[in-house]
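All protein chains but one are shown at their positions in the complex.
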Amino acid sequence: MAPFGVDLDYVAVAALFCIGLYMLVAKSNLLKKLLGLNVMETSVFAFIVTSGMVEGGDPPLLVAGAQPPFASPIPQAMVLTGIVVVVSVTAVALSLIVQIYAHYGTLEVDELKERP
Amino acid sequence: MSDLFDAVMLALLLATALAVARARDLVAAVVLFSMYGLTLCLVWQHRGAPDVAITEAAVGAGVTTVLFLIAVARTRREERR
Partner (left out) sequence: MKGWALALVVVVAATLAIGVQGLPTHDAPEAPIHDHVGARYVERGVEETGMRNLVGAVLLNYRGFDTMVEVVVIFTALAAVLALPRAGSVADAPEALPVSPVVLFVVRLLAPFIALFAIALLFRGHVSPGGGFQAGALFGALFVALGLVLGRRGAARLVPERARPWLQAAAPLTFAAVAALGWALTGSFLGFPQAPELHAVREAMALALEVAIAVGGGVILGSLFQTMEA
């Protein structure tokens, strides 16, 4: 979709990125920060996958009856590995957050800064 | 028709992402994030990326949500104002 010469998909992706970035820097709760990081990451995935799309294109499956043009397979393969990396990052971060709470009893960054 | 579907889905994505940012209850935020992931998965399926859609539905919206919920259960449910 591109009314007024602006690619709405890219605009939406950029807006999602900004929402995630705002959560990451403005929220003081560590879990909200991590949710923001996840929103940012998925918006980047959406950008990469969207860049490989073709108008009326089929998925990159060269089976009988499939017609070119095909969507580009490279962005999709990159994003597949990326999704699994994100869940790894999230799992490690969540484990650390649980440890921080058990140790300090709070998840708010400004309170954590005042602790010795 | 396809344009209408795209517009609705993009609006839903933005609305759920904003709702995640605004929610004070962390369980609500995590469930909204799961909804955001499933919407993204629908968009990808519609746009010719079925492999990515399957993985996002299982991992992005499924496993990540459960891991977040465990973390919320082990810490505090409310975000401080």
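Should a chain be cited, it is by its letter among A and B, assigned in written order, with residues numbered from 1 in that chain.
To be clear about the criterion, a residue touches a chain if its C-beta (ideal position, glycine included) is under 8 Å from a C-beta of that chain, and two chains touch if they have at least 3 such contacts.
The model shown is predicted, which means the values in this text are computed figures rather than measured ones.
For chain B, the residues in touch with the chain missing from this view are 50-51, 54-55, 58-59, 62-63, 66-67, 70-71, 74. Along chain A, the points of touch with the absent chain fall at residues 2, 6-7, 9-11, 14-15, 17-18, 21-22, 25-26, 28, 50-55, 57, 59-63, 68-70, 72-78, 80-81, 83-85, 87-89, 91-92, 94-96, 98-99, 101-102, 110.
Here is the rule we use: only the chains that are shown with their structure count from here on.
If you average the Cα atoms of chain A and of chain B, the two centres end up 10 Å apart. Within the complex, the chain A residues that touch chain B are 1, 8-9, 12, 15-16, 19-20, 22-23, 27-29, 31-32, 34-36, 38-39, 42, 45-46, 49-50, 52-54, 57-60, 71, 76, 79-80, 83-84, 86-87, 90-91, 94, 97-98, 101-102, 106-108. By the touch criterion given at the top, residues 3, 6-7, 10, 13-14, 17-18, 20-21, 26, 29-30, 33, 36-37, 40, 43-44, 47-52, 55-56, 59-60, 63-64, 67-68, 70-72, 74-76, 79-80 of chain B touch chain A in their complex.
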